[in-house]
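What you see is the complex with one protein chain gone and the rest in place.
Per-chain residue numbering starts at 1, and chain names A, B and C are given in the order in which the chains are listed.
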Amino acid sequence: MNGIHDMGGLHGFGPVTVEPNEPVFHARWEGRVYAITQAMDTTGLYNLDEHRHEIELMDAASYLTDGYYGRWLFAMERILDRKGVVRRAEVDRRIAQDVAGEVAPVEHADRAWPVPSETRIRWGAWRKDVAVAPKFAVGDRVRVRNHQPAGHTRLTHYVRDKVGTVTVVNAQAWVYPDTRAHNTGENLQPVYNVSFSGEEVWGDAAEPNTIVRVDLSEDYLDRETGA
Amino acid sequence: MNGIHDMGGLHGFGPVTVEPNEPVFHARWEGRVYAITQAMDTTGLYNLDEHRHEIELMDAASYLTDGYYGRWLFAMERILDRKGVVRRAEVDRRIAQDVAGEVAPVEHADRAWPVPSETRIRWGAWRKDVAVAPKFAVGDRVRVRNHQPAGHTRLTHYVRDKVGTVTVVNAQAWVYPDTRAHNTGENLQPVYNVSFSGEEVWGDAAEPNTIVRVDLSEDYLDRETGA
Amino acid sequence: MSGHHHDHGHDDHDHDHGAEKPWQAVRTEALESLLNDLGIISSARIDEIVSHYEDKIGPKSGARVVARAWTDPAFKARLLADGLAACAELGLGGPETEYLHVVENTATVHNVVVCTLCSCYPWTILGLPPAWYKSSAYRSRAVREPRRVLAEMGLTLADDVTIQVWDSVSEIRYLVLPERPPGAEGMTEDELADIVTRDAMIGVARVQV
Partner (left out) sequence: MSGHHHDHGHDDHDHDHGAEKPWQAVRTEALESLLNDLGIISSARIDEIVSHYEDKIGPKSGARVVARAWTDPAFKARLLADGLAACAELGLGGPETEYLHVVENTATVHNVVVCTLCSCYPWTILGLPPAWYKSSAYRSRAVREPRRVLAEMGLTLADDVTIQVWDSVSEIRYLVLPERPPGAEGMTEDELADIVTRDAMIGVARVQV
């Protein structure tokens, strides 16, 4: 989807601010959110691409203000709610109980947990050990497709319709995130590193002698046949 | 600048919500902000393009949450402060006085007001009565330049590098907003209406049989020489 | 996004961080009183401008233009050739609209207007735009998926009708000349003006009898 998360090239975010002696987590809850998400990757509930897409579905202002782990919290809550594992109303009830100092057991009825083995979703496994035949070779000129799905994609908007050169062929069977995020198939395919000149991508705003190198799934690319 | 204001084609903002029997202004302050901005267009303080650019300089989250007239208020305050006419600290002081029920006169020292006639800026006047010779004619194929200035532009990002057809030649001498916003010249030139197919702009996301027609300054365009 | 759970206040109007009066109202009042004290503006003039936009101008002006165009072919020809000059014949116009292109809907081409960058709109002919026209949803979607946006707003167009979206990002403003509806054959110009809506002149609705 075309969203604020796809922010390569945007203006207006000011200087890069470096924090000296930064802790790994800035608050206890950040570490908990990170680790809970990590721990859930073995539950069969959802995959990494779903996690990323859920973050993309945040409203744009919240995306910008909630912070990195705030986005993870948002995605975790939404996915658990949407999949019927932990409902938002339950979280709200638990917060009210915590405030009131009450202790109440969770209700086990009508809950999509545990996940039956036949519907379990693998979190990761981005590569499979099957053979794929790459369409492109190092040195090939490719044009990035004007691909603008409403759903998840890892095609950054700033290289759409741009011409680059294949510099690395990752000839393994990589999962295609656009479909995996929606649990509509793995579509195994090579991933290429494509090199774009700054001028091609940024036009009159390009800095001299800069190159952008982006990893792109085969389905994002067409052979460039023009001059 | 590449900013959130340039939102043509973004996903994630949900349905268009229509409010029945909507008032012209939803709160008294909205009408005041609108009318004060209108009234200030004769003061020689700033021009329309500066107003628009100041709004673009809002941080992205505030842009999305402050609402249309909230953006105007932001721009008015910032421009008055930046130009030394009404300082932000003065507004804060006046608010504190209002809360305390005090009445204090404004201080007249060190204020860039009134504007000397030689530095007055015209708000509007988008066209001048001078002759310009259009480079392009109806039917010409043009490619939009990959123009990504850090400052103001009216080139919408979604047509950059796209090919379209000139459908209307507005052969008058129009002010070029990219320079006028920064008071660096009027660069009078024609404005063309250019027609783009949905497919050219939106690729695989295009709806059938749709056309986007965008008004573009001559400096945004090159003649398309390819097939 | 509905369903989002904390109170950032993502509405498109004013919002309030717990104070009794919205902070934007507070700042506006302070700014107006300073500008007034300094003689940069006069609050009396601000009152006049507000009531002008609240009471004097609005889509009724555009409706008169459309009704005249439907009933007077020579006027329609002049309107399509030079929008502002034709509007001036009806006493309409003003300093904020520099140039007006009137774009005509037909059985095969439907026009719709947006400004993706900042909500430009022909104020002097239609009044100030509705909130939906200024919304992020309309600005982002109208150019990419006009067919779906129009359908959601109640105007379903056949696939063989070409949709032209006018993104009015320069200083030229657009007014859609809707199709005269079936059933309106015998109506007078004033009766016709009564049925022409703002939404039809933006291009998100048809005129209906």
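Please note the rule applied: a residue touches a chain if its C-beta (ideal position, glycine included) is under 8 Å from a C-beta of that chain, and two chains touch if they have at least 3 such contacts.
Given the structure is predicted, the values throughout are model-derived calculations rather than measurements.
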item: Touch criterion as defined above, residue of A:M58, A:V86 or A:V142 at the omitted chain; value: A:V86
item: Residues belonging to chain A that touch the chain removed from view; value: 5-19, 22, 24-36, 38-40, 43, 52, 55, 64-70, 73, 76-77, 80, 85-86, 90-92, 94-95, 98, 105-106, 108, 111, 113, 124, 126-127, 154, 156, 158, 168, 170, 174, 191, 193, 195, 201-202, 205, 207-217
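Rule of thumb we're sticking to: only the chains that are shown with their structure count from here on.
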item: Centre-most chain [mean C-alpha coordinates]; value: B
item: Per Cα centroids, the chain farthest from chain A; value: C
item: Centroid spacing, where centroids are CA-atom means, of chain A and chain B in whole angstrom; value: 33
item: Centre-to-centre distance between chain C and chain A (centres being mean Cα positions), rounded to whole Å; value: 39
item: Chain C residues counted as touching two or more neighbouring chains; value: 1, 8, 10, 136, 144
item: Shared-contact residues (touching 2 or more other chains) in chain A; value: 57, 59-61, 65, 148
